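Every protein chain except one is present and positioned as in the full complex.
This part shows chain A:
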Amino acid sequence: MSLGDDFVEDDEMNMSDEDGAASDSEAESLSDSDNEITEKLTEPTKTAVYNRDGLLDKLQDISWPEDVEWTHKLTVEIDQGQEAVDVNDDLAREMAFYTQALEGTRQVFGKLQEMGLPFLRPADYYAEMVKSDTHMEKVKSKLLYEKKQMEETEERRKARDNKKMAKEVQSQKMKERAKQKKDEIESVKKWRKQRQKSGFSEKGAGELDLEFGNGKSFQRGGGGGGGKKRPGVSPGDRSGGKGKSASRMNNKKREFRDSKFGHGGRKGLSKQNTAETTNDFKGGFRGSKAGGSNKRQKR
């Protein structure tokens, strides 16, 4: 038996005695003809052995007897259809395998159902599975994570789109308001002119009342839009311009200080050493308003 021959040489360079010459030439032709390395020879090695009879003999040897029940084998052959699947196209290849398995299972289940054998696992049948529970936990967490990522990206995209939309809508609104304001100012001017022309008679007054129908719009327009009614900034206010939320939170402090030092806040701290206070041995602080008005009176 040529055990040694076939066996040892096979692994190293695949250049066994018979094939030596052929594979050499094949290798050279490969490097010349192919620019890329293919895992398959472009033309089959001429000296490949194909002993059909021997194969058939062996097949007879090992196969089970003809009349064996199909339930021992559980095999089914699926016709693949004519189009050969391209090996490198992963998706198509996997689809082909999937459909083959699906088709096979359908056929087998049909047979098994006819035979009346139980083949579906009942819901309460618990037994050892091929993958452990901990592994399935990992799989589940990974799937959930992926789902979450997808959802987050969706949300982000939606938020971005919404913002864009909102911005557009807002700019439209602004334009409208500006237009309205302009219109109203124009109408006032026109009214004035008319009055001038007609010599300030009372008659003209009533006609243009309509123009001032929505008095509200003036106020809002004055504020510059923005939707929020800004508290008016009165001249004496030293709170520092824009009403920020932080300072609004300090309202209580503000109120306390107001009550202590009166209007004018810190900067307007009243005098501390006056006639009254020098004579005050207790050192109490008696209501600033009284002190402040005193100060003024003195002057």
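Basically, a contact is a pair of C-beta atoms (placed from the backbone, for glycine too) under 8 Å apart; a residue touches a chain by one contact, two chains touch by 3 or more; residues count from 1.
Keep in mind that, in the parts below, contacts and distances are computed from a predicted model.
Its UniProt record calls the unshown chain "Brix domain-containing protein", which is the correct pick from "Acyl-CoA thioesterase 19", "MMS19 nucleotide excision repair protein", "Brix domain-containing protein" or "Protein TWIN LOV 1 isoform X2". Even with one chain removed from view, chain A keeps its contact list with that chain: residues 1-3, 6-8, 10-14, 23, 27, 30-31, 37-41, 44-45, 48-52, 54-56, 58-59, 61-65, 67-69, 71-80, 84-85, 87, 93, 96-98, 100-106, 108-110, 112-113, 116-122, 125, 127-131, 135-136, 138-139, 142-143.
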